[in-house]
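Structure provided below as structure tokens; questions to follow.
The full complex has more chains than appear here; those shown keep their coordinates.
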Amino acid sequence: MKILVINPNTTGSMTEKIGVAARAVANPTTEIVTLNPNKGPVSIEGHYDGAYAVPGMLELVRQGEAEGYDGYVIACFDDTGLDAAREVARSPVIGICEAAMYTAAMLGTSFSVVTTLPRSIGIIEQLAMKYGMERFCRKVRSAEIPVLALEAVGSDAACRVRDEVKNAIAQDRAECILLGCAGMTDLAQWLSSETGVPVIDGVAAAVKLVEALVGLGVTTSKVGSYSFPLPKPYIGDFAQFQPQ
Amino acid sequence: MKILVINPNTTGSMTEKIGVAARAVANPTTEIVTLNPNKGPVSIEGHYDGAYAVPGMLELVRQGEAEGYDGYVIACFDDTGLDAAREVARSPVIGICEAAMYTAAMLGTSFSVVTTLPRSIGIIEQLAMKYGMERFCRKVRSAEIPVLALEAVGSDAACRVRDEVKNAIAQDRAECILLGCAGMTDLAQWLSSETGVPVIDGVAAAVKLVEALVGLGVTTSKVGSYSFPLPKPYIGDFAQFQPQ
Amino acid sequence: MKILVINPNTTGSMTEKIGVAARAVANPTTEIVTLNPNKGPVSIEGHYDGAYAVPGMLELVRQGEAEGYDGYVIACFDDTGLDAAREVARSPVIGICEAAMYTAAMLGTSFSVVTTLPRSIGIIEQLAMKYGMERFCRKVRSAEIPVLALEAVGSDAACRVRDEVKNAIAQDRAECILLGCAGMTDLAQWLSSETGVPVIDGVAAAVKLVEALVGLGVTTSKVGSYSFPLPKPYIGDFAQFQPQ
């Protein structure tokens, strides 16, 4: 099967890191392709960044549908544009936040999230509510680091994440920890070993869940909320993106 | 005070109708300006349409901030891009769905929503959950009409809306009715008279609520979720939209 | 328009302070009248006080309806008697707790409340639940001061409120702060300036919201929960209050 993992920001090094993480867990028969949009923000820290990441991400999904991909992963912990992507794809689309949360819900009775900046706390809390996970979610914590600090050589970002993971285990009694940013994908294994608690990277979780859905033979429901966009004119710079 | 009412789709006749509704309720000292983006879909029926409506809408908000607007209304019942707009504006920003819901919550103990297409039901239900209004919301109903049928001469769209409003009152025991599309803005008064029940148009409600917030002297909280977008590079076609 | 702002306790100095706050934000064309009952408790600190505040407050609302008021504000953060007031009034009635909460919900994704005595915490938490705001409400905090301390010359009540507001911002990550007592109405502007966070006074918020509803031309729903009281005998001391 062929899975398209989309990093919705435009930082190539993060796309590569995501690809490494995705391939590390994918089945041998799964072909992982990783892409990022050719327009938009270098990192997604809030709703505004997200708004300019989505159009490029959706182009990739539509192109993916044309090329016959079997499933998609949106590799940003805000699950940016997930609902829109589901409208244009018949193949399943998974966000890394929802993937991490449902995974955790099958491994323990509670989890905490460690994300980058405080501004993302509200977004993730709203996603937890949307997915029915607020009763599992003990706390969303911020390591107080910008996303791209995770890409920087010599940064202490990883240590800050580790400290906050330990706080979550000790203070929240969280039974699982979610890494709340695609850029933390390389830290999961290390932190699981360090703490003895399942530390879940959404990228890897989403790859496995989309493989599961594809293997199950199910596709996105096309009655109701996720039915295909209706054909209609789009004008101006976005004319080319109008649904047919 | 100067309020910018943005129709996030690109259909000028709807923008005009929205303007009429907005001015009809605005205070005499309020200047209402109505705009729509110069790119994007002619109507918003689902998340994909919304994704291509948001960038143009955000440009208008940023431009509005530069020009000193006191507040903003996003005139689409999906509250498309509302969170992102709040990040870029210090002045208050109101979505017409939230405006209609909070208004209804102060007039009765329950409401039902009558929207256009069935595909919008899920979106509006999720908004109700996000705003804490799911306990007031009896039912989201669809009149089974496309958005632009509301613009068409000789259409029976208005009658279909009326029928569904009456169903909501009789079957859901809803104490208020919300019109779930900006394009229904001209039907509220007629339907209130017909039914004797408060029928709330989100456009008018949002104009009055944003006037209220401006008059109160409050602005969007800039700590946490709605703090200003962080300066960073945006690349490609969206480079011009990067936050400074 | 003519708005009646009712202080449901019988302390005239607080009624005056409320009037100052109300007029400070009201539109120039709004006539604000402030009244308090001629019977009942000098402050409302708990349900028992509330029970003896309501009958006098309702008399004022009924009298207001006879005199043609366009809207009402109940200026006690317990929203004392709000549902009953809505039954007797066709014009909109707003409680200052609900006004503050819905206002905050349009400015940020979370709020904390700073009230007077610990005994009010439970009441306010129950109101948050009733209004669907428990998911926005981080914490209800008490400044550990009696209501009338806010009226006393030389009291350190204001400082205690300020300290608790700062605790709420730092410890709860609250994006807005609500002042949980009508007697704090004069502190909002000062505390907003001190903290850089929206600090919302319910009195002012309710005045603006009731102006908005009146301007919108909507009235309390008279089907279902808030239909007019049924004509029936009341006996004894309350005979004069029986609905006709």
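Labels A, B and C are assigned to the chains in the order they are written; within every chain, residues are numbered from 1.
In this section, a residue touches a chain if its C-beta (ideal position, glycine included) is under 8 Å from a C-beta of that chain, and two chains touch if they have at least 3 such contacts.
All of these numbers come straight from a predicted model, not from anything done at the bench.
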Problem - Oligomeric state of the whole complex, in copies, if 3 are shown - result: 6
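By definition in this document, only the chains that are shown with their structure count from here on.
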Exercise for the section: Using mean Cα positions, find the chain sitting nearest the overall protein centre. Expected result: B
Problem - Centroid comparison with subunit C (C-alpha atoms), farthest chain - result: A
Exercise for the section: Count the residue numbers both subunit A and subunit B use at their shared interface, divide by all numbers used there, and answer same if that is over half, different if under half. Expected result: same
Handout entry: Centroid distance [mean C-alpha coordinates] between subunit B and subunit A, Å
Key = 29
Handout entry: Multi-chain contact residues (two or more partners), subunit B
Key = 224-225
Practice task
Write out the stretch or stretches of subunit A touching subunit B in their complex.
Solution key: 10, 37-43, 45-52, 54-56, 58, 81, 83-84, 86-88, 118-119, 121-123, 126, 129-130, 146, 224-225, 227, 229-230, 232-239, 241-243
Handout entry: subunit B partner contacts - residues on subunit C that touch it in the complex
Key = 25, 27, 92, 94, 98, 102-103, 105-110, 131-136, 169, 173, 175-176, 189, 192, 196-198, 200, 204-205, 208-209, 211-213, 215-226
Practice task
Report the residues of subunit C in contact with subunit A in the complex, numbered from low to high.
Solution key: 109-110, 135, 173, 175
